[in-house]
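Following this message is one structure expressed as structure tokens.
Then we have chain A:
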Amino acid sequence: MSDKITQSQYSGPLKKTLQPIKSQGTDPAFFSVWDVHAYYGESYIVQGVSFDIHEGEIVALLGRNGAGKTSTLRALARTDDPQLQHGEIWLDHEPLHDMKSFQASRAGLALVPEDRRIIPGLTVQENLELAQIEGRKGWSIERLYELFPRLGERHNQIGVTLSGGEQQMLAVARALAKDIKLLLLDEPYEGLAPVIVHEIEKTLEDIKKLGITTIIVEQNAIAALHLADRAIIMDAGQIVFDGTAQEVLDNAELRQEYLAI
Partner candidate 1 sequence: ADFVNNPGNNKSITLGFNVPQTGAYADEGADELRAYKLAVKHLNGEGDGGMLNTMKPLSLKGNGVLGKKVEFVTGDTQTKSDAARSSAKRMIEKDGALMITGGSSSGVAIAVQSLCQEAGVIFMAGLTHSNDTTGKDKRRYGFRHFFNAYMSGVALGPVLKEELGIDRRAYHLTADYTWGWTQEESIKNTTEGLGWETVATVKTPVGAGDFSQYITPVLNSGADVLILNHYGKDMINSLTQSIQFGLKDKQVNGKQFEIIVPLFSRLMAQGAGDNIKGILGTTGWNWALQDAGSQAFVKSFGQEYGFPPSQAAHTCYCQTLLYANACEVAGTFYPPEMIKALEGFEFDGMGNGPTLYRAEDHQCFKNVLVVRGNQNPSSQFDLLEIVKEVPREVVTYDAKIFGGELGPYKV
Partner candidate 2 sequence: MEAVFLQLLNGLDKGGAYALIALGLTLIFGTLGVVNFAHGALFMLGSFCAVSLQKVLSMSMKVRDESVTFFEAYKEVPYLEIWFGDAGKALIDWTVPLALLITIPIMLGVGYVMERGLIQRFYKRTHAEQILVTFGLAIVLQELVKAYFGANPIPTPAPEIVSGSAHVGAWFGLSDAIVYPWWRLIYFLFAFAVVGAVFAFLQLTTFGMVVRAGMADRETVGLIGIDIDKKFTTVFGLAAVVTGLAGVMYTPVLPPDYHIGMEFLVLSFVVVVVGGMGSLPGAVAAGFLLGILQSFASMTEIKSILPGIDQIIIYLVAVIILLVRPRGLLGREGVMED
């Protein structure tokens, strides 16, 4: 595998324009990202990211602080910031680059954001109900409470007063409450006790079994690599490595250079 996918490897439509445009090209992969450039106002952060993901794959997106991982995920989820200035994003034949975040969500993309973003003022239960108001429903709330019994216990508590770990569970549960095709996890283990990390790992294994395609950003690279099939490493807004998880685990030099482990 080369460090960067080349144009010929890219299965999506080949069209390089300044604005994301609807493509008429060949059939893209299940999730296909082509030459994405994104800005926070003037600052150019995501500098041409491209990759393909097959259905059911779990990909770890790794890199140092400030490498642009979060920004990339946010650009894929079509949040207002950073602004996507160029590139195409295809999920299961649907052009996400033409969408707003709510449309991307309805198209089956779910982002669990890095600071969890539990909605203030709403209870645990309401936070989950909210996710099922529009778009297709995923898991039922009862089923989510089975998966995360702690949330069930606290279903009437105001979401933001949960402890950090509980909030993380709520954020994951909220994503699963919708019918999703692609799950983007931004540092899901952050701030969680080892027991819980273990639990969430198990949940992610379950999710994997369900065949939900996942991209996971994680500082705990080892844990992420154990879970993932593939790894993509970013540095300074660009992809510097794209290969199997095992390759990273085996390549000490690579780890040292980009991950310092």
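Regarding selection, all candidates are chains of the complex that A comes from, given by their letters.
In the analysis below, contacts are C-beta pairs under 8 Å (C-beta built on N, C-alpha and C of every residue); 3 or more make two chains touch, one makes a residue touch a chain; residues count from 1.
Computed from a predicted model, the values in this text were never measured in an experiment.
Enquirer: Between 1 or 2, which touches chain A here in the complex?
Expert: Considering all copies, chain A is touched by candidate 2.
Enquirer: Would you tell me which residues of chain A are touching candidate 2 in their complex?
Expert: Residue positions touching the partner: 77, 79-80, 100-103, 105-106, 110-111, 113, 117, 119-122, 126, 129-131, 133-135, 174, 178.
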